[in-house]
Each structure stands twice: as structure tokens, then as C-alpha cells.
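Reading through the C-alpha cells given below for one structure.
Heads up, one of the protein chains got dropped from this complex, but the rest are sitting where they should.
And then subunit A:
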Amino acid sequence: MTFGVPRWTLILAAVGALFIVLPIVGMTLRVDWSRFGALVTSEAAVAALLLSLRTAAMSTVLCLVFGVPMALALARSRFPGQRLVRAVVLLPLVLPPVVGGIALLSTFGRRGLLGETFEVLGIQIAFSTTAVVLAQTFVALPFLVLSVEATLRASGARFEAVAATLGATPGTVFRRVTLPLVLPGLVAGAVLAFARALGEFGATLTFAGSLQGVTRTLPLEIYLQRETDADAAVALALLLVAVALIVMVATHRPRGLS
């Protein structure tokens, strides 16, 4: 039972929910079920799905490795230009995907800012799966930072301060106090980052290219299938929606919900 929620908000909420649900329903109604099984198990579809899952998982790990320290720095320390830094870190959220692709290209591309350095080191980024992971991490990182930072701020620094006065080193405080404290936000952020990485399209197309098994993720395969086989595109789109939904339902628990 809900308490204290005005009825009119429920009506607006229902309209909002319908706005999201109806297009998905519309798409589902377009599915040619007699061919669905064959379409989503074709060699190209399976290769794209596996590549998507693999790259999104790698991107999520990268987001965790770099995003948690970033959130910590933003939430627990004070430095000049902090607000600007936060805005810049969140920029990929609002950038059109193709802009992200151009930005990555001018940095990690063969003629980009760091391209030659990587080439000297023998690291080939152009047209490789690495490029896909870079594109996905670029767009997914803000989701993790935002989620973990919000949790850190909400939980406050009281327990950490107590642990520190009791003699715990910063490393111990981070491991034994901070991490368990932000775990819900961390999981939520990681799930969002994974889902966002799974759906990445524009930056990958612009920056990484499109080759089966190497750079052609599920969104790129959907886009390509649309050229010739609308039924295949719809079937794969539903597959992508199903995967994203399963991941989110299975792991995403908003704070306060047990």
C-alpha cells in the first residue's frame, strides 16, 4: 500500500509509463514469430550478441576500476574547479553518440592525440574490439560515477570518520567501511553502466567500425539488418531489449527496496 502519494501524480506516472511501454509493445507486435527463432540464432546474430555481452562486461569492469575512485574524489574531497570537473565527467551523458565517436577518433584514432603513442607501443586500436570497449566505457562511465557519488553523499562520512579515529588506515576504511556502505549504489551503477554499454551505437559506429565478431555489436547488427531485412532487425531489437531487461530486473534494486 502506498501512503502520502497524491492521486494526480499516479495518473501522470501512468501516462509517463505508457509513453515508455507502448513503443516497446508496438515493436513486439511487429515481430514475425514464425521466423523469430531462426532470426535470433543466425550466425551473425549470435556473433553480435556474444560480442555485445563480452564488450559490455569489459566496459563495466573498466567503469568500476576508474569510476569508483572518481566518485570518491568527487564526493569526499574538495578541490578547485570541482563543479566543472563533475560537469565534464558527466558530459558523455548528454553528448550525441556521434560526437563521442568523433572525440574518441581524434584522441585514440591513428591520427589522433594519442594514436601515434599507441602505435609505437604496438597497440592497435583502430577497427579492433578494444575500440568498441573504449567507446562503451566512454558513454557508460558517468552512470557509475553518478550513482556511486550519490550513494556516498547520502551515506555521509560519519562511519569513515569514526573508523579513522579508531586507527584504521585510509585503505582499511575504504575496504571495510566505504565499499560496503556504497555497495547498493555500486551495483545499481554497474548495472546501468552495463546496460548503457550494451546499447552503445553511435560512438562505436563512428570510431570502431563494423565487422562481424570483431566490432559489430548487437545494435550495429540491428542497424545493418534494417537495410535489407526489417523482420530480422525487429527480432534482434527485441532480443536486445530482453537481455537489457533481464539484467536490470535481476540485479537492479533501488535503495530502500529490499
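Operating definition for what follows: a contact is a pair of C-beta atoms (placed from the backbone, for glycine too) under 8 Å apart; a residue touches a chain by one contact, two chains touch by 3 or more; residues count from 1.
Rule of thumb we're sticking to: contacts and distances are computed from a predicted model.
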Per UniProt, and picking from "Sorbitol/mannitol transport system permease protein", "Molybdate ABC transporter substrate-binding protein", "ABC transmembrane type-1 domain-containing protein" or "N-methylglutamate dehydrogenase subunit B", the hidden chain is "Molybdate ABC transporter substrate-binding protein"
Of the candidates A:89, A:105 or A:182, the residue in contact with the absent chain is A:105
Sole touch to the unshown chain from A:163, A:177, A:191 or A:224: residue A:224
Omitted-chain footprint on subunit A covers residues 6-8, 11-12, 15, 105, 109-111, 126-127, 205-206, 208-212, 215-216, 220, 223-228, 230
